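Rest of the complex left out; these chains stay put.
Per-chain residue numbering starts at 1, and chain names A and B are given in the order in which the chains are listed.
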Amino acid sequence: MIMTLKLTKEHILENILKGKRLDSRKLDEYREIKIETGVSKKAEGSAKVTIGETIVLAGVKMATATPYPDTPEEGVMTTSAEYLPMGAPEFESGPPREDEIILGRVVDRAIRESKCIDFKKLCIEPKEKVWMVFVDILVMNHDGNLFDACGLAAIAALKDAKMPTLTDDDTIDHENLKGSLPIKGTPITIAVKCYKGKYILDTNADEGEALTSQIIVGSNDDGTVSSLQKCGTEGITKKEIADMLKLAVDTSKKIRAKHFK
Amino acid sequence: MTKSERADNRKLDEIRPMKMKVGVIKRADGSAEVEFGDTKVVAAVYGPRQIHPRHQERPDRSVLRCRYNMLPFSVSDRKRPGYDRRSTELGKVITESLQPALFLEEFPKTAIDIDMEITQADAGTRAAAINAASLALAHAGIPMRDLVTSVAAGRANKKLLLDMTKEEEDAPDAIDLPMAMMPRTGKVTLLQMDGIVSPEDIEKIVDLAEIGCMKIYEAQKKALHEKYRS
């Protein structure tokens, strides 16, 4: 899948300038996206997202915690992404690498900043006890476009999740679930890569090696944007920013319409 | 009580519904997904390949390295990511259960890495992981003396049982004996046990586990055939 030869990289770039891709997709064309929910019975919510050969799992677990002193009546969420060693030959288990941290934080911000979760409703007792939502995202097979895949998996797992209940002696009953998480809307994360004025969506692993400049856009049902992050070691112009923003918002609408009715 | 009286209506020597699928992780050299009831595991193999860190390299053989990992949401109370003592132990005993089937001396200075990820845990995760790893090794085309096949047998509520569920494991008199073997030679490559029992009963439970392994062996071979037929 990954051809490490320099030739491949140059070949990919030459084709993109002509508006072509090696797998004959258009520059803004996605591979097939599949979203399955409820894939792990032990999780409060879970989702498996495949985009082409890329496979990502996300699971939601809940626990109780003390709220932060500055938001004594709000629940908390923590999102992290991890590359499983099985996901690619170059992944190895160990402390979280920069790329994993950024992946987790970008997905986290897209969800958090969209304010789609009503954290006030996750308060059990002000100042004392709130629900803590863990979103764990695992990359099982890496064939590119992890930002889109992880963002979709996270929001799909959150929307799939049911609330656990508290027993009389205040322990959590993970079997007896009741109602969904308080979520409104579907924030979606889209990575748009750019190369000499061309904009490319859903890059596979080889393309991702060749194309590093990108912005990742988290946007909402109403077309607003709630998070933005540029990655890569090349500068981009203001015009490119505006174009890529528009492309990301439009693309998120299509995906939302198709996969989250 | 009749023989079929288990909470899930299985017979005493009946294995939970199994699913086995070979070739689920495209980037890996070999992979498989295995389900036993509500227990699910994905295993993937990379190798033989160059070994990092280099000081682990052995001049006369390949080094088999197995990682057993539960995903954070595979259990009721979220499991913190990262190694713990249990997963370290299981990585080691699983390595020792698979190694007898391999010809490591044929691949000197390399590593064979197996990553086993428990995506849903309901008893028998180490046996499921071994079965999946064994399929993934075969799928990777790594030469093997035999498939390694594994199941737990044990006792609950005074009955000897095959492939216990979490519920059965929680019985007050429960004993749990995970075993792995190479069916062709009958050699046992993993054997662990917890719980008070007589040596005579251990022999009976080992016999029961052997019966289970034979059934699983057939299922493994079928899964491999299906992969290569398609």
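Note that in this section a contact is a pair of C-beta atoms (placed from the backbone, for glycine too) under 8 Å apart; a residue touches a chain by one contact, two chains touch by 3 or more.
In this text, all values refer to a predicted model and were calculated from it rather than measured experimentally.
Chemist: If each kind of chain appears just once in the picture, what does the full set look like as a formula?
Modeler: In the complete structure file, each chain type occurs as follows: A x3, B x3.
Heads up, the rule we're going with is that only the chains that are shown with their structure count from here on.
Chemist: Give, as an integer number of Å, the spacing between the C-alpha centres of chain B and chain A.
Modeler: Averaging C-alpha atoms per chain gives centres 32 Å apart.
Chemist: In their shared complex, at which residues does chain A touch chain B?
Modeler: Going by the criterion above, the answer is residues 1, 39-44, 46, 53, 55, 57, 59-61, 63, 80, 82, 84-89, 92-93, 134, 136, 138, 140-143, 172, 174-175.
Chemist: What does chain B use to touch chain A in their complex?
Modeler: Contacts found on chain B: 25-28, 31, 38, 40, 42-44, 46, 49, 52, 67, 69, 71-78, 81, 113, 115, 117, 119-122.
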